[in-house]
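What you see is the complex with one protein chain gone and the rest in place.
So, chain A:
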Amino acid sequence: MGRVVAKPEVCIGCRLCEIWCSVAHSRSRNIIKTFLYEEKKPFPRVTVEEKLPLTFAIQCRHCAEPDCVAACIGGALFKDPASGRVVHDREKCVGCYSCVLTCPYGSIVVDPKRREVFKCDLCAGLDELYCVSHCPNEALVYVPEE
């Protein structure tokens, strides 16, 4: 497993990666249904940073030595040794935000209303990486682990 890497110089700040990340993590995986009908709008796990003219997307780096895993008091975060993915188990998460405190990239996304957190799961179980495949400018690429 690797991670998704941004090319800031060709990012146009359209935030389609955020939109499609939400869709990827929705119930229906349909863009219209996701935003019009789904009661619980899925949070994008990728963040587009913007300070014009600069824009670029950033999401979990699936760190080799993940700070979030060390910090998690609930045992909800772990690095899967087989895939290298840093996985968040929502069942075990208590919303303590220790991971938010420690992730150096700000890549744990918070839903303050529900005290829930989300992170990039590299589209586990899906057949494509939604942010990568829907970026109109190819400003996101998947880089496998060296």
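The rule we apply is simple: a residue touches a chain if its C-beta (ideal position, glycine included) is under 8 Å from a C-beta of that chain, and two chains touch if they have at least 3 such contacts; residues count from 1.
Operating definition for what follows: contacts and distances are computed from a predicted model.
Of the names listed as "ABC-2 type transport system permease protein", "Pyridine nucleotide-disulphide oxidoreductase", "ATP-binding cassette domain-containing protein" or "3-isopropylmalate dehydratase small subunit", the one that matches the UniProt record for the absent chain is "Pyridine nucleotide-disulphide oxidoreductase". Which of A:Cys14, A:Ile31 or A:Val100 touches the hidden chain is settled by the complete complex: it is A:Val100.
Chain A meets the missing chain through residues 5-10, 47, 49-51, 54-56, 58, 61, 65, 67, 69-71, 73-75, 81, 91-92, 94-106, 108-110, 112, 115, 141.
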